[in-house]
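Note that one protein chain is taken out, while the other chains of the complex remain in position.
Each chain gets a letter, A, B, C and D, in the order it is written, and its residues are counted from 1.
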Amino acid sequence: MDLFLLVIGSIFVNNILLAQYLGNCPFCGVSKKLGPAIGMGVAVIFVSTLASIFTWIVYHYLLEPQGLEYLKTLVFILVIAALVQFVEIFIKKQSKGLYDSLGIFLPLITTNCAVMGIALLNIKHGFDFVEMIVFSASSAAGFALAILLFASVRERLFISSVPVAMRGTAIALVTAGVMSLAFMGFAGMTN
Amino acid sequence: MSILDVLKPPGSRVPVPVGCALEIVDLPAPDQVLIPLEYPGQILFRPLVQAGDEVACNQVIGRSEHGNFIHASISGKVVELKTMWAARSFHVPAVVIEKNDTPPLVGDELLRQCDIDPQSATRVDLLRAAGVVSPWTTPGHNDSEVDIEDYPEIIQIVIKGVNQEPTICSFRLLLRTRTEEVQEALRRLAEIIPQARILLAVSKAEAEWASESFSDLAEVVPLSNDFRGRIERQYVGRLTGIKVPNNASYRSGGVAVISVEQLLDMYDALEGRPCIRKTVTLSSSRDFQPVTVRTVVGTSIGDLLASQNLVVEDGDRVIMGGPMTGTAQFTLETPLSKFQAGVHVLKAKDIVADTNLICVNCGRCTRACPVNLQVHLIGRCVEFDQFDEAQLYHPTACIECGLCAFVCPAHRPLLQMVKMAVNFRG
Amino acid sequence: MNPDAPQSKFNIAASSHWRDGSSLPGIQLTWLLALLPAIAAGMFYFGFAGLRVVALAVVASVVAEMVWNALVPNRDFASNYSCVTFGVLLAFLLPVGASWWLVVIGSVLTVIIGKKLYGGWGAYPVHPVALGYAVLAVSWPSRLDYTESLVGQAWSVTMVEPMRLVKTLGASAQVDFNLVDLFLGRQVGGVGNALVLWLLLGGLFLMLVREIPWQIPAGGILGVVACAALLGLVAADRSVGPVFHLLAGSTVLMIFFLAPEHTTSPVNPWPMFLYGLLMGTLLVLIRTFSVHVDGAIFAVLLTNFCSPLLDRITPSVVGREVQDVA
Amino acid sequence: MNFRQTLTHGLWRDLPPFRMVLGLCPTLAVTATAENGLGMGIAVTFVLIFSNMFISLLRKVIPDKVRIASYIVVIATLVVIVELAMKAFFFPLSQQLGIYIPLIVVNCIILGRAEAFASRNPVHLSMADGLSVGLGFSISLTLVGSIREILGVGTWFGMAVFPDSFEPFGFMVQAPGAFLCLGLLLGLMNAWSRRRGEFFIQT
Partner (left out) sequence: MREIAHLVLVLGVICSLSAAALAYVRTSLAGRIEMQEDFYVRGPALERLFKQPAEGLLTEKLTVPVGDQTYPVFYLREAGEVTGLAVEAAGHGGYSGDIVIMIGLDPRDDRVLGVEIVSHSETPGVGAKVELASFRQQWTGLTLDQPVSLTSDGGGIDAITGATFSSRAMVDGTNQVVEMLRDHRQEILLLIEERSSGGAVSGGEG
């Protein structure tokens, strides 16, 4: 039941994008069309879960025993960067189709606050291994859900009479705010 | 308008047919006619006469590469050859004839002027010589020197016994007033194409009478009174199982669709009478009882309306065809051709102008569309230059019924937007 | 223009030449007509105080709209009356004793942020009234307490907002309320959001004249009933019965007036039904599990965001196959 | 770009985060108050100037293949230093900024400037660029923070600006208010740019 609440909590209540403000650049940059937005969402779920597993292991079995916790920022970003490289190479070798659909999003993910943020939050919240996996996957799923809805709404905004000055990113940000307001509806659901 | 009409919901005021008198008024030929050398599909006709020529009624004055003919509808002198905007806004050549009393062409002469030997004339030859569309023509096909057997097989024939447009009654009245000829024509049709299933679509109000009169000659199918149930592409699709968009032909599915009028024209043609007359319903949005008249092709709509004392004022809209799919005319000189069965005058007071208001996403257009297009999205894509995006919604399937624009509370020119999506593709 | 073409004195345009008589102002007037019974009932129950909020909200909305139209060139005109409808709907959600500045700020947020910033009717992704009210609720929650604003009202009914009492005392508190009272609107609520019967009359009128499609209310009611019934099985101590959910708070307002708003709801038949279903379900879930007392507004906001996605479920285009082959 | 342009482009033409639409997360997350915004701005400016400096210094030494990795090491080192220094000297601020301090590492602006500018320009220009972009970022964050704090709390840098009867507009200091504030400011900038005949509107 606790894990269930963790899932609900991280997808809806504390949505990584709309409540924690992580991963906003890709959220605004890759949400003009539904297709790429789905690609980005899937890529984030995949990479974020993997990255969390690696960084969690590195932190608990390398940094913590050595008393090097303060280096986690440095080490995590290197782990993520390396991981993304490997994943890219691996996917390219294994599946052309997957690479074509996900490949272009992978490099973007290196500098995605969401991935790094989830890795750091795992440590901050002191999750054990299972909790960590559940939290990472569902937080990233929250990202995917948000960007999916957002992209479908933005597609409509392109064919709406938005005032010229508000067109593009400006109205997208306002809409993201409204979406974040809507997600407040889930507040307290896990209590 | 009854008190209940006020309560009628927006969007439910579906166009329903106007009532009309049960007679067809025969008009005398006018003093001058203007005969457009046109077909839909922009098939080219060459004029066979020059200014100054004397022509007799029924004389061929135009010929297409496909071996079809157009006839003079009165005897007289060719005053002028000119080009004009025909009713559907095609630019076509036209022949102006001023009436005199030369006797009309009759008998074998009719065939000979088309280089057809009266002795060996096939049934297709007879129809061609009379300028009649035959149900077995495939678009773009050369009709000369073939007979029925050479065409792709026809499995079903749908005969339109009721007009699609709510303001037009000509087909209905032809069924009523020329019942025996229609019966005879149906018999002939069954002889010519024995394997075909013949369907006769009639208005619901007429269903009982029609079954009595025609049930042994054709399957009588009643159509609902409201426009939605009378859209040709819709009911033909429903009855025959062949659903095609506007720009595809039924013929590829073995289906032929003709009107009662065309059926009667065929009958006349086989009897040696060329097709030079046309039945049209005149109607107006105000103060005018619709009347159906029969007159020669080439009569200008100005003459036509004047003959029934239907006054057109500045700012009115004169529509060739019906109000749902017809074409507005900019002049009363436009002549009647074989393709329009009605003239409707929309008085200035009743005109609702197209606007550039925002689509409010009420979805009425989309729910009204008989072919299930996402009309509101196509309209928005066109409005905001997203033509590639618009293709995802299959605008080519539009059958131009006009219902989307009819129901739009923002009065957006939706049909035009859908057509733009088609024409500005990629 | 073809230089040879004669000047025409006729009115030329493309088909179709007939219209069904509907218009944008017509739509809003129909909605206002449907809101009339509730406005009247509100006056009956709360006297001038209720009317004050409605009038203030309407005036503020119209003024906000006019000011924007004067400053920013746009194609969304005040003459379509949508800001009037929004004013009334917003007022319905506010407490009877709402401070004037609360009403004014709410109306301005509704019209300017909710509507005009997006380009007006037809462009906004969520119901402007829901947006305006949600912002107020987040900023001044204590100012929106219905119970407090009706203290002193002389009714012989439980003078606590039903959903609030249920929330604080648990599901068993629902026996404190008589369902008939709830149905007649004799319950603590805003200016018009809980006048169940009167809103229902208006809603049915809208459905009858087919101004709103039946699928959305049908889905909404089914969603509320089904979800409440299911929760009754698994979490009986927290969840109240389906009928109570339907009659208490803003449910009816949501189902008949907020959900079917044209711009923010889907347009295809199944998506409309699913949209209603989702909204009803979310309403019950939010009421039962979240911190909010009456989740209607958040259910509206959340479901609005799903409409473009739901609207991708479309009936297949007739004749498209033939076309693609040809 | 000459030195003057380098020094000023970050203040309007490329003003982050509005024009670049990068670095949105800290902009949204830490601007509930003006002080937090300024603090984050200064932290980012510090990292920007010195990361640009080191990367420009090392640009001839670092092989292309390990370019990004090296930049990340340099940036991350600086970020950790900032993190520790904040804890040691500005503890309350570091508490407020929380997880967003380590996240400067992935702030798209910093890597963006390293890649687009410092890796191909001499040291003095690179540092000027870092200063300019960092200053622009600080100004933006302080502005957003000020607006949100004044409306949402009723104070500015902790000083009361409204009489006590004012009930603050709490929405502004919450998540949705951040997005809305940023969106509206961007809209205003766009409108202003259009008036001046510049074309900046992002689509």
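Rule of thumb we're sticking to: a residue touches a chain if its C-beta (ideal position, glycine included) is under 8 Å from a C-beta of that chain, and two chains touch if they have at least 3 such contacts.
On a predicted model such as this, the values are computed, not experimentally measured, just so you know.
When the full complex is examined, the chain removed from view is found to touch A, C, D.
Screening D:Arg4, D:Lys65 or D:Arg196 for touch with the missing chain picks out D:Lys65. Screening D:Asn52, D:Ser126, D:Ser146 or D:Gln174 against the full complex identifies D:Gln174 as the residue touching the chain left out.
By the touch definition given at the top, subunit C reaches the unshown chain through residues 139, 141-142, 145, 168, 291. Touching residues on subunit A toward the chain that is not drawn are 14, 70-71, 74, 187-188, 191. One chain of the complex is left out; on subunit D, the residues touching it are 32, 58, 61-63, 65-66, 69-70, 73-74, 76-77, 80-81, 84-85, 87-89, 91-92, 95, 152-153, 168, 170, 173-174.
The rule is short, and it goes like this: only the chains that are shown with their structure count from here on.
Taking the mean of all protein Cα atoms as the centre, the chain whose own Cα mean lies nearest is C.
Using the average of C-alpha coordinates as each chain's centre, B ends up farthest from subunit D.
Between subunit B and subunit D, the centres computed from C-alpha atoms are 69 Å apart. Within subunit C, contacts with two or more other chains are made by residues 75-76, 113, 117, 119-120, 122-123, 135, 138. Contact with two or more other chains is made by residues 174, 176, 180, 187 of subunit D.
Those residues of subunit C that touch subunit B in the shared complex are 5-6, 8-24, 26-27, 30, 75-77, 119-123, 208-211, 213, 262-264, 266-269, 314-320, 322-323, 326. Partner subunit A is touched in their complex by these residues of subunit B: 358, 377, 380-381, 383-384, 386, 389. Note for the complex: subunit D touches subunit A at residues 21-25, 28-29, 68-69, 72-73, 76-77, 79-80, 83-84, 99, 102-103, 105-108, 111, 174-180, 182-184, 186-188, 190-191, 194, 201-203.
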